[in-house]
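Removed from the display is one protein chain of the complex; every other protein chain stays in position.
Showing subunit A:
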């Protein structure tokens, strides 16, 4: 059941491209083709404009909140080839860092799990993926994977920092050796997995199933099972669920969630990793859930943002 509990009028002057809630679900960051990033306090159903961040010179594609343990930090990426990291200090938002290392539109930013520290991956249309790591004293360490996706990288998403097989984190004091991994999707129709080895980022897997641009990828939060799950969606209208059961992470199997009639722009996992929200070019949002027998079923549509609920129609099914 989906019911609208708050409608935030952003007053953006052009298309909204992303809207992300912070870690607690109390603040909403939006970004737009009007080149601005806005932050709203939406607690208790309200909408108070907290900040109107200007600094980008092109449409802002995505925003991403860092884990609050690092402070109130928001990253934004834009067609202007820049990534800007904003930070709130004493109630005022300001630029913390501006990264200009990409040669084309930066399409996606994603903070790594807090266990990895303050680290961010950025995917750009120049085909490269940058990894920015905060090293203290306003210093950021930059690693760049050139030509990660020919023609461009559209999306990046981090793997959870959970050791497979354990629901509960390791006992404190004993730091597990997390392997940093993330997934990316690009205009080469590929989904790629990357892994850090000895401080170097290496391509770990190349997942082929899409026949057109991969628009978004989402690595599901760990739900305590040893399975890794990734969702990918594409210009070709397909959404795939990739799963990997083996601990080495080498064998990935793809399952077609659905073939939509229009480009699928975005996939988002629920915090507990059991529901996938899929948003497509038809302005429809569908929610998907895996049943006990491993089949993915659409549990509702969120059309027009009004919470109207319907299911995938038969016609759509037949058109697959």
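One rule holds for everything that comes next: contacts are C-beta pairs under 8 Å (C-beta built on N, C-alpha and C of every residue); 3 or more make two chains touch, one makes a residue touch a chain; residues count from 1.
Assume contacts and distances are computed from a predicted model.
Peer 1: Given the choices "V-type proton ATPase subunit F", "Centromere protein L", "Protein transport protein Sec31A" or "Gpi16 subunit, GPI transamidase component", state the protein name listed in UniProt for the chain not shown.
Peer 2: Result for the unshown chain: "Protein transport protein Sec31A".
Peer 1: In the complete assembly, which of A:12, A:82, A:181 or A:258 touches the absent chain?
Peer 2: Only one listed residue reaches the unshown chain, and that is A:12.
Peer 1: List the residues of subunit A that touch the chain left out of this view.
Peer 2: These residues touch the chain not displayed: 1-28, 30, 32-33, 41-44, 58-59, 61, 67-71, 73, 79, 81, 91, 103-105, 107, 114-119, 125-127, 133-138, 146-147, 150-152, 167-169, 171-173, 175, 178, 187-190, 206, 211-213, 235-236, 265-266, 268-272, 274-275, 277-281, 283-285, 287, 289, 292, 299, 302, 304-307.
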